[in-house]
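Below is one structure; the comments refer to it alone.
Note that this complex is displayed minus one protein chain, with the remaining chains in position.
We just call them A and B in the order they show up, numbering each chain from 1.
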Amino acid sequence: MKLDFEVNGRAVAVETSPARRLLDVLRQDLALTGTKEGCGEGECGACTVLIDDEVVNSCLVAVGQVAGHRVRTVEGLADGEMLTDIQAALVRFGGTQCGICTPGIAVCAARVLEREPEAPRARIRELLSGNICRCTGYQLIVDAVAEVAAARSKRGP
Amino acid sequence: MVVQQSVGTSVPRVDGEAKVRGTALYVDDIAVPDALFGATVRSRVPHGILRAIRRDPAFDWSGIVVATAEDIPGRNTIYLIEEDQPALVPIGGRIRHVEEPVALVAAPTRARAFAAAAAIALEVEELPAVLSIEDALRAEVVLHGTDNVFKRFEIRKGGDVEAALAAADLVVEGTYRTGAQEQMYIEPQGMVAHYRDGACHLIGSLQCPYYVHKAMKVLLALPDDQVIVAQSVTGGGFGGKEEYPSMIAGHAAILAKKAGRAVKITYDRDEDIGATTKRHPALVRSRLGLRKDGTLVAVDVDVVFDGGAYITLSPVVLSRGVLHAAGPYRCDNVRVVGRAVATNTPPHGAFRGFGAPQTTFAYERQMQKAARALGIDPIELRRRHMLRSGDTTATSQTLTYSVGSVPVLEAVARAAETPISAKQSGGGKSPPVRRGRGIAFYFHGAGFTGSGEQRLAGRAQVALTKDGSFEVRSSSTDIGQGALTIFTQIAATALGVDVARVRIAEQTTAQVPDSGPTVASRTCMVVGGVVERAARALRARIEGWAASRGIGYADAARALAEAEGEVSETAQYEPPPGIEWDDATYTGSAYPVYGWACCLVDVAVDLDTYEVTVERCVHAVDVGKAIHPIIVKGQIEGGTLQALGWALWESVVYKNGRVANRRMTDCIVPTFADAPEMETILVEEPYPFGPHGAKGVGEIPMDGPAAAVANAIEDALGVPFDSLPILPEVVEAALRGRR
Partner (left out) sequence: MTSEYLRPAALDDALRARRQHADYMVLAGGTDLYVSAAHRPEPPGIIDLFGLPALVGVAEEPDGTVSIGAATTYAQLLRSELVKLELPALWAAAREVGALQIQARGTLGGNLATSSPVGDTLPVLLALDAVVELASESGTRRVPYSEFVTGYRVTALAKDELITAVRVPPRPPGARQYWRKMGTRRAQSISKVMLAGCAQVEGGAIRHIRLGLGAVADRPVRARAAEAAVLGQPPGAQTAERARAALAGEIHPIDDVRSTAAYRLAAAQNVVARFIESLAEP
C-alpha cells in the first residue's frame, strides 16, 4: 500500500504493508535510525516520536495510521548545525551517557517544555516517566531540562 | 598560549553530540547490505539429554540456513575462564538450563528467522533439575563435581572465631537473601559477523573486544590476526555485556561461515531477559561477635552464590564477594567461607558490583542490627570501628593509600543533621505514613584482585598522527561511563594540548592493543594511568625533538609529524609498589586501593498500600580524583538508582528454571517518577598511583544503598528486612506477621 505522510517537515511516500510498525518503517525504509527499539512493548520510550505534536511510542503505531499526518523524529529536532537548547543541555549537564534513551528523551522533553514551560522538577519527572534511562539515575537529565526551562523563562516569550 | 588543563573540568562529552542527534550508530543501526538475520533455537527444559533436533517438514525452508554444533570449526565452547560452556549443545549432549542454545537459523528477514526457529523442535530426555541454592547444597542431583560447588574460597584472619564469638558480649546473627537482578541496558544485545578473506569480522554491542577475540579464536579455530572484533556504540552494559557478547558473536560467526554471508543477530527484550546473564542470587549467613562498645571481636560469614548452569565468571564474582564480606571494619578474628554452586538456570554473570553488593547488603544489615541491639547511634558505631589509614583488612592488608573512610562518613553525618522530613502528603486526611532513616557505610576494591592487573598487563598507545593530531589507542570501550571523554582529558592534559586535538581510536582489535576488559572499575584508574604514561612518554619525545631543533613545543608536534610521519608510545600497566597477594592463602593486598562510600536514605512507608517512597538519598563517595566531575556524578547517581531498584522494585521471577517475567512490563526498573532527588557528595582522597589521583568509581555506588534502604524501612517499622527486593508484598507480610 502506498502511504503518504510527512517526516521532519518533508513529504515522504512509502510503499509497504500498513500493518508494519512505524518504528520499523522509520528505521529501515527511511534510514532514520535515531529512533530506537528498547522493548517493543511501549514500556521504555526509546522509540518516542511526535505524531502531530503528540509524543507517542512508535513501536505501537501501525504505519498506515500516520498516512496524512506529521511525524517528527530526533533527526528533525536540530536545525542543521545548531542543536536545540534541550539537546545542548543534555550534553552539557551529563544527561546522556550510553545515549540509547537520549533520542526519545530529547523528543519528549522538547514537547513537554512547549506544553508546560513552567513545569517544576517533580512535574518534569512525571512528564518524562514514559522514558526509561538505566545509566544516569535521571538526576542530570532533570537538571538539564529544568535548566532549559529556567533559561527560556528568563529570555521571555 | 596556556592550555587549560582539562582534567578536573566537565568538558562536553566527546560522543555527546552524536547521541543527542541520534546519529550514533548502535549495532542495529549499522546497515549491513545483504546480511541475513539470525535467530536461536533454545531449550525449554532446565535439564536433560538432547536426543534430536527436528525440523518441521511443513515449514518452507527455502533460503534458510540452519547450523548446529556440528558446524563449529573449532572447539565447541565459549572460552572465558573455563571451557565448560558450549556454544551449542550437541546431540547426545547435556542441556543444563532453559534457553540453552541448541541450533541457529539465518534468513533474509528477521521475521522469517524467528519463524524458522519456531519450526525447529527439540527432543530432550528430561532429568531432575536443581533450581535453587538449597537444591544445589543438598546435592541430591549433582551437576558439577561431587557437591555442585564450582568454586570455594576461604579467608582467615586471627584466632579461633568460635571462641571469640563465645566470648563476645553480643552475637548478631542473620541470614540474608538477595535475588537475581537484570542489568536492563536499554539497548538489547546484538552482534554482526562477516567472513572476509578467511578472517572473521565482528562488530557489536559489547564491553570487552578482546574477551570476544579470545573466545572466537577457540570457537572458530582462527589465529590472532584472523579474528577482528570491534565495538559499535553500546547502549549500556553494566557487566551484562562483559561475557555474553562472546556467545552471540559465536552464534553469528557460525551462521556467517555456513551461509557465506554477513549475519546479524539482535535480541528482542524478552529473549535478552530470558537468556542472558544476571546478578548472582546469594545466600549470606553472618555472625558478628561484638563488645558492648561495638568493637567487632569476631566476624563469621558464609557466602553462597548461585552460579547457574556453567562456571563462566562465578569464581571471580565469588572472589570479590568474599573479599568484601567482612566489611570495612576492624576485627581481629575473621572467617569467611564462600561457595559458588551450580544450578540448572541460565548462568549468572557480571553486574556492577560483581559480588560485593550481595555481601555488603549482609554486613551493613548486620551492623544496623548491632547498633540497635547495643543502643549505639548507627553513624557513631561506624565512626568508632571503621577501617582507617594504617588499619588492616580481613586479608591482613594494611591500608595505606587514599583511605577516604573518614570524610565520606563525616559528610553523611553532616547530612544527617537534617532530621527526617515530617512533611505530609497533600490534601485531606493523609494516609498513615511511617518514616525512617538508614545508612550504609562500605568500600569497594578498585581494579582486578591481587595480581590480576599484572596478569592482564593492560597496554595503551598514544600516537602523534601524520596530520599533527593525537590518537589514543586502547581496547577500553565507552559503554556510557564516559571512557572516551576521560581518556581524551587525560591524554590532552599529559600532552599539554587542547582536548580538540585528541581523538580516541575505534576500539577494534585490529587497531588497538589489549588494555584489559572494561570492567572492575579499572578503566580510569588502571587504563587511564597507562594512557597517561604513554602520553607523557610521547610528550617527552616531542619535547626532546623540539629542543634539538630549537622549536617551541606548540609547533613541534605538527613539525615532527610532517618530518617523520606517525610517532607513538606504548605503555603497559605497572603495579604500584607494595602490592603482595597470595592466591593460595587468600591473604595480602587484595586490591591496590579501595573506594569508600557512605549512603543515607530516608523513606516513607504508606501503611495503606505498603509502598515505600525514598524521600531523601545522600551518597558520599571517595573517588580519589574526579577527572570529569559531571561524569563521575552521573556514575554515582546511575549506580545508586540501580541499587535502590534492586532494593525496592526489581526482581527476576523464575518458574521451573525459566524467567517468568521477561518483558519490561513485568521486569521493571525505576522510572523518572520513582527516582528520588539525589544528593551526591564527591570526596577526593587522591590515590598516588591513579591518573591525577583517580581511582575506580563505576561500581561502588551499587554496593551500599540497598542496605541503607532496608535499614531505613526497619527504622520506620521496627521489623527487619533481610531479603531483597523489599516489595510492598513483603512489607505487608512482615507487618501481618508481626501482628
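Points worth noting:
Definition applied: a contact is a pair of C-beta atoms (placed from the backbone, for glycine too) under 8 Å apart; a residue touches a chain by one contact, two chains touch by 3 or more.
Remember, it's a predicted structure, so these values are computed and weren't measured experimentally.
Of the candidate positions B:238, B:672, B:689 or B:721, contact with the hidden chain is made by B:672. Within the complete assembly, A:57 is the residue of A:57, A:73, A:96 or A:136 that touches the hidden chain. Counting the whole complex, the residues of subunit B in touch with the unshown chain are 110-111, 114, 268, 270, 428-429, 431, 607-611, 649, 653, 660-661, 663, 665-666, 668, 670-674, 728-729, 732-733, 736.
Listed here are the subunit A residues that touch the chain not shown: 1, 17-21, 24, 40-43, 45, 48, 51, 54-57, 59-62, 64-65, 67, 108, 112, 126-132.
The definition used in the following text is that only the chains that are shown with their structure count from here on.
Separating the centre of subunit A from that of subunit B, both taken as means of CA atoms, is a distance of 30 Å.
Contacts from subunit A toward subunit B in the complex involve residues 27, 31-41, 43-44, 46, 73-75, 78, 83, 87-88, 90-94, 96-103, 106, 121, 124-126, 128-142.
Taken together, the subunit B residues at the contact with subunit A in this complex read 10, 12-13, 15-26, 28-29, 31, 183-188, 233-238, 268-269, 479-482, 630-631, 633-634, 637-642, 663-665, 669, 671-673, 675, 677-678, 680.
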